[in-house]
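What follows is a single structure, written as structure tokens, with notes after it.
For this depiction, one protein chain was excluded, whereas all remaining protein chains were kept in their positions.
Going by the order they are written in, the chains are A, B and C; count residues from 1 in each one.
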């Protein structure tokens, strides 16, 4: 019962309706193979949205995810060029570690110096991009320079789905457990829900926010490698502006920008919603010039919708009102 | 003092322009008394270019050779530069006439427009469906070439352009657009991408969709970036002018204008060193050379150069 | 809430609590000897805030099996000492000894680990988490792989709630609970921690009479288990009811400590305020004039229905009811915060449509809210800017601010209320609760209203300031201002009001004046125990 009224259910409904609408224009879109392809295409957004969710839950925001992704991706690509023999496992570890380290920079500035997260990540966003330029000297790393295993890993198909999709599923499962079943997950919710009370509860607010940034950074780093591998090219501007898509996915998924409210399922659905729109518009033959306006409108409608669903019933003290509720 | 010639590009870090910078340096070395200032914004915006040009004006350089992000938006700033005695030419992507002294086309637009459709048609003797994957909706070059291409479509019976989409010169968007094209048009035979970002992304999309051999990716691209696609068979052939030559020629022209041993007026000819001479038309623009076709036979010779 | 005997259920719940090692009930087996060696002793504690020395070398000792009442005016430093004991603030000097050994509490967790737990003055809970999660946040029972054992957590939460007679569902999100239930959750949370020292900072402020009685029984239980209890309250009847010892602070300094048995109320008050206080409510000659405000048929879809009354010049109209009776909601609709669905308000005969507080101020109706931290004061802004905020029209010219006049206005009204602060441009947030309340009242008086609504004006206010507020109310009424006073304190209602309206579950159930106005009639109407005999 409560699920049917939940944000997740509403969003699932919206996604199904969207798919149905697209199907009327272009039936093949909802073929399982195509849906799998759409899921695969949306995987990086899902992973990033999950990281961003954690950050937003603690009343922060991470605008540096896309820049982190690009920087980590570039480092992985350059590493691959320099040492083509390096196993993918090592590359993955490097991506996760570097991403986490970049996230930790954000986290430390927020934790130790108490600088508002939006300011910190606005700053690191431009700094990270600049560092890519300095590292690469503005040069691209192209597909023929990358080793076959480097670009092949993400698209290797297991049980009908590419590794990229499986990684997104794995990340989602891990995040689900972390957020619902571990003391750390609870603490992250608590910090965003009522930071003042969290202090009284013995939770270190700053440290929890630091952890959130590290998680977000780590997932951005992971996406960095996956992104570079998938598109087989690395340059300064990769995933430019993608941070807004990530935040939009979270918002559509019902993660409250005020902190403390949001679920793993919501973040995933929000990302899928955007991903489907992105993938559907080109195939249903809507002029590419309409794309931007449609995604903008979708964000606004979704937020309006969420706000309605979010409106608390309030306290009812009149007996007559209770009956009619 | 050395003569300072500023080579302003659409954005730094794009392989094509990096190669052009090499050409400019080559010309400078040949001329001896020239210092090249290679610069440009980080992303392809007119506002960014204006800021860069303003600082060049302040430095009082001798000449500016610019590949513009916007035909009109740079005009007021470049006019200001000319008022302060700086010689201004545009190359590759042009500026409206009143904003520059002359414009150097890499090739002539009709030749390029014809070339891109010919590259696709040569592999489709029976005719077929082709789609265009362009850069941004505002790119001057791509739009002119597509226009020129459409003009000569009559010469290629049986070839039908089914769609034109825009990848915004972003790898991921281009990739998604290319994938979308293959889904919307299952019988698609070729994707023409007259942009170096788009063509790479389209080739990757074709490989990932398992359509190598069915969909031929062609258009304009850089040998270094397209080597993999030619090897995998996703692209049979593609064309590009030589950006090194282009940077070289632009520098040469700017040098002669700044030295005062050439003037930019309709009908004038200006020396481009080893590239010969350019003759200016009524709009004071001229073409450098024909585009050059790369395929499996010659790609290895070029892929390490640019 | 179940019947009274349920505190006795606690021992039966023992097996549920931490079966492995001495749960909260562990001390049951020890004899609760009220020895003369303190469990926790503080000495020479100093705590400074920018511009304020909140604690200046105070001492405090808590004994096993005894309740120590901490008494002092607003701003005396009571809550500050609680925060030091629970690791939220670090003292700037002095030492804390636990069983005679020096300790430090760098974090709240460290204090909890040492067995010190507190019910804080402000509810510090999480609206978006469930009841069970709130109770066990930070020390949830763990199962496999270190993951939270949700089932066990709910079971234990249920047991603790049962133990204090709270009946709410452990899965319900806290935002869906009423304020009193939230307080019960806060108490349960404190009980869920293995504690030797339990601190309660004004725990009864938000509870109804019945819940207060139950809390007293809980305190007795904890005493019996040998726990040391620190109890902070401004209510003297309460202190005399449950405390064994007292400690008095004044202006951040230690004044006295001793046994309750050896002291009387007058002496305590004398120590607390440093002077004798006339506890009798100021009687004044009622010169009641013409009708100022008439409210007809005010209704709201869910919060209140059909409220009618008329208010005269110079009159003090009391609104009595149990917590949650809907008085605040109704008052807020009078100033345009909540929109009534029906009803009209006439001010001096004219119908006034009040859609926002700005309209209400225009009409001469002002409201001193109950929640001063959120609705009353802008705590991050200076005192003078708070005071002049609704009167900016007066201190400015053509919309341009005139600083000198602002300060003059602020000075006038803060002096009238005897505000204590370092300067007028210090932020309100750095004042104690009582002084913050004075700023809020000053702000509204500065608008020179016709009707002032005071919602629980003396809640959490010390006895000295309380008397000042009461005096002031009489003085205002004497000057022809009409006062509406919402209060849940019967002595205050009886002592101050000319007439009382009783509300229950969103409805006016009685209007009492003169001889009808007795504690019994008030309670009977508020609780809905009519002549029919049973609760409605």
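Descriptive notes on the structure:
Definition applied: contacts are C-beta pairs under 8 Å (C-beta built on N, C-alpha and C of every residue); 3 or more make two chains touch, one makes a residue touch a chain.
Assume contacts and distances are computed from a predicted model.
Per the UniProt record, the absent chain's protein name among "Monovalent cation/H+ antiporter subunit D", "Transcriptional regulator", "Autoinducer 2 import system permease protein LsrD" or "NADH-quinone oxidoreductase subunit" is "Autoinducer 2 import system permease protein LsrD". Taking every chain of the complex into account, the chain not shown here touches A, B, C.
Which of A:43, A:58, A:124 or A:194 touches the hidden chain is settled by the complete complex: it is A:124. Screening C:419, C:461 or C:500 against the full complex identifies C:419 as the residue touching the chain left out. Screening C:209, C:270 or C:379 for touch with the missing chain picks out C:379. Although one chain is not drawn, its touching partners on chain C can still be listed: residues 51, 275, 277-278, 282, 335, 337, 356-358, 360-361, 367, 369, 374-381, 383-385, 389-390, 392-393, 396, 399-401, 407, 411, 414-416, 418-426, 443, 464, 467-468, 471-472. Residue positions on chain B in contact with the hidden chain: 12, 37, 39-43, 45-48, 50-52, 54-55, 57-60, 70-73, 75-76, 84, 96, 136-138, 143, 166, in rising order.
Residues 61, 109, 112-116, 118-120, 122-127, 129-131, 133-134, 138, 236, 244, 247-248, 251, 257-258, 287, 289-297, 299-300, 303-304, 307 of chain A touch the missing chain (whole complex, contact as defined above).
The rule we apply is simple: only the chains that are shown with their structure count from here on.
Interchain contacts link the chains end to end along an open line, per the touch definition above.
Averaging Cα coordinates per chain places chain A and chain C 43 Å apart. Centres computed as Cα averages put chain B at a distance of 74 Å from chain C. One finds 36 Å separating the Cα centroids of chain A and chain B. Contacts with at least two other chains are made by no residue of chain C. Taken together, the chain C residues at the contact with chain A in this complex read 86-88, 107-112, 120, 122-129, 133, 137-138, 140, 142, 146-148, 150, 175, 178, 300-305, 324-326, 329, 505-507.
Listing the residues of chain A that touch chain C in their complex gives 177, 181-183, 186-187, 189-190, 193-194, 196-204, 260-261, 312, 314-321, 325. Here chain A touches chain B in the complex through residues 26, 28-29, 34, 37, 41, 129, 133, 136, 138-140, 142-144, 155, 227, 231-233, 235-240, 278-279, 282-283, 285, 288-289, going by the rule given at the top.
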